[in-house]
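The other protein chains are all here in position, but one chain of the complex has been omitted.
Let's look at subunit A:
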Amino acid sequence: MSKRIDAKDVNIYYGDFRAVESVSMTIEPRSVTAFIGPSGCGKTTFLRTLNRMHEVVPGAHVEGKVELEGVDLYGPDVDPVAVRRTIGMVFQRPNPFPTMSIRDNVLAGVKLNNRRISKSDADELVESSLRGANLWSEVKDRLDKPGSGLSGGQQQRLCIARTIAVRPEVVLMDEPCSALDPISTLAIEDLIQELKKDYTIVIVTHNMQQAARVSDRTAFFNIAGTGKPGKLIEMDDTATIFSSPREKDTEDYVSGRFG
């Protein structure tokens, strides 16, 4: 249950402002793809178009095609709600539901749409999802406590557990470690390595070492100047991007000689 994404000539707008211009790329299943690039170049914006979260912003829209195994996610008869169930997302700031217990947080996505689930199935799902997110041993004794009582790193892993509990095909992560300490960051990076066996993973990161450590493919985005749209400069195997990229801008950026 892992699928491939093809973006074809995608342009992304906030109202009249074109934030991302003409991006085409292929994201392979069962692999980790990293998006890197300077701030404001549209990494988050592009990531959010992959599961139709972009259109949640008032006035925002997308042109072009994003295909999941050949099915256009922006086709006329596609329900964005169904897309988001298939393509899960982890945000930059941990955002467990503060009014829910840890257990209910994990089950939040599953219980949507009034889907019934028996208690034993729920227990099993909670355990397997929390184990999948490397959080089980830390929280198994306090599943009924509020999720907001966990540390930042634990909260982020809870959010990952919540995302994988709905069994998506793809997991999108927007700087999932930027609010975390190095230990929690390592825990999440290990987790990403585990998850890629089952899921297609896309991760945005500002941390070059992290991109180099966790990803198989890396996409470098750049922006010509403020007010200009962001563009995909190049995408290649991570090793290639970090050792011998085709573009000079990429080389400058990954070697820290940027701007």
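Definition applied: a contact is a pair of C-beta atoms (placed from the backbone, for glycine too) under 8 Å apart; a residue touches a chain by one contact, two chains touch by 3 or more; residues count from 1.
Convention: contacts and distances are computed from a predicted model.
Of the names listed as "Allophanate hydrolase", "Phosphate transport system permease protein", "Nitrogenase protein alpha chain" or "3-isopropylmalate dehydratase large subunit", the one that matches the UniProt record for the absent chain is "Phosphate transport system permease protein". Interface note for the absent chain: among A:R85, A:R131 or A:H206, the touching residue is A:R85. Residue in contact with the omitted chain (choice from A:M25, A:V78, A:A108 or A:L186): A:A108. When the missing chain is restored to the complex, the residue among A:V166, A:L195 or A:M235 that touches it is A:V166.
If you put the missing chain back, the residues of subunit A touching it would be 51, 53, 56, 58, 81-82, 84-85, 88-89, 91, 93-101, 108-109, 112-113, 145-146, 148-152, 155, 159, 162-163, 166.
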